[in-house]
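Note that one protein chain is taken out, while the other chains of the complex remain in position.
After this line comes chain A, so read on.
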Amino acid sequence: MNERPLALLPELLLLVGAVTTLLTGAFLPRGRQWVARLIAVGALLVAVLAALPAVGERSTVYAHSYALDPATTAARLLIPLAGLLVVGIAAGRVAGNRRETEFYVLTLLAVLGAVLLAGASDLLLLAVSYLLSSVPLTGLAGWGRDRRGAEAALKVYLMSALAGVGLLAGAALLTALGGGASDYDRLAAGLAGAPSAAVAVGVVGVLAGLLFKIGAVPGHFWVPDAVQGASIPAGALLTTVPKLGGLLAAYRLFAVAVPADVVDWPLLVAVLAAVTMTLGNFAAFGQADPRRLLAYSTVAQVGYLLMAVAVAGRAERALPALLVYLAGYAVTNLGAFAVLAAEPHDRLDGYRGLARRRPWLAAALTICLLGLVGTPPTAVFAGKLTVFTAAWDGGLAWLVVVAAVNTVASLFYYLRWLVPALSLPSGPPPLGTGSPRGPRVAVAVAAAVALIGAAGTFPLYGLVERTLQR
């Protein structure tokens, strides 16, 4: 049955890290919670290092329920690194807070849940990891314990419960239709002869859960409210980590488990992608709060990312494209949130004259926002280019046109933020207000990676094979 506990070392390390952080934090005085932070950072780093030896691995473990392949490897590397950036962003806001440790524990658990989501090759494990990654998100949304945080937490919780019911029901239905097998390999064989209407219902159910997780239409309603209500670092995590896990899970589900000749899921996903990007972009137009603007921008980005899922298994470069885009998106989005954390304002106008006050922060903001547009040579450009190419290759040229038009539209609202930030009011430069070290480091790292991304994706391709392990 392939029972190799050591194959799951990165996941185990994350779990051990979470437990250790929790226990350590419980015994630490309030002024020395930085020890817990250190442990959390150490756990994330060690998890990344532990994933490196398994880079070339292609197998499944525990009765085909967990796949060790390029997608899982990428998730094991990307998601903890994203978690590290979140901890960096959080350093200023949560340091010294009474519940500082809780934040790190929840972050570690959210990271673990997302990694499991990406690696799950079995509907039951998918359901479990869905729950494991949803609960910490709710906690993080309400971490601030203020009125808005409570609202955000409630919204995330209700939506996740609703979508979770869909996912569980869909998983049960698909398992039944597949002849009792829940692992993707045998499920695919079982579903091949099943009635397509019933399979479609099951797929829609499972997809509902995943769409909530990645914040795509119609499961996107929680995103803007949660990002606005939760603290900024929590918002950064909510819009990055679950998307990484959820999109890889969706890709794996469609590429391995659901045959396209039984249900026309490519069309369904393509339409969802088109609607998601359009809605995200147009909803972002009117936002005056940078947090809501970023939230809707993440919805739009998921639309582009779903294009790669829509051609899963049909375009040979769909998987590398998805991974490159995910990596670029994660770092660029976190960079934008890091700028927000380094200089929080409730309104876009608050950033007027940023270039004069804090030129480096303005430069980072420029890189990240233009990066989100997809201007070369940033990382998201490499992702967009590869995803567009893959989608066209997979026969979805119309979707590529929709995405290109959306990209032009998106430029408009990113510029609404960027133009005041770069405009230079006359008069002497006001003194820059100091910000904590953590966000500044996160800003610098994220912006630098986002900028050199297109050139930097080169080594990534060595890691990525084009197919998934069944």
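The working rule: contacts are C-beta pairs under 8 Å (C-beta built on N, C-alpha and C of every residue); 3 or more make two chains touch, one makes a residue touch a chain; residues count from 1.
Quick note on the criterion: contacts and distances are computed from a predicted model.
Engineer: Assuming one chain is omitted from the figure, identify its UniProt name from "Fe2+ transport system protein B", "Xanthine dehydrogenase family protein molybdopterin-binding subunit", "ABC-2 type transporter transmembrane domain-containing protein" or "NADH-quinone oxidoreductase subunit M".
Structural biologist: Cross-referencing UniProt, the chain left out corresponds to "NADH-quinone oxidoreductase subunit M".
Engineer: Could you tell which one of A:67, A:191 or A:321 touches the chain left off the display?
Structural biologist: That would be A:321, which touches the missing chain.
Engineer: Of A:82, A:370 or A:442, which sits in contact with the chain we cannot see?
Structural biologist: A:370
Engineer: Considering the whole complex, which of A:38, A:165, A:192 or A:408 touches the chain not shown?
Structural biologist: A:408
Engineer: Specify the residue from the set A:157, A:296 or A:388 that touches the hidden chain.
Structural biologist: A:388
Engineer: Provide the residue numbers of chain A that touch the chain removed from this figure.
Structural biologist: 317, 320-321, 324, 370, 375-377, 381-382, 385-386, 388-389, 392-393, 397, 400-401, 404-405, 407-408, 411-412, 415, 419, 422-424, 454-455, 457-458, 460-461, 464
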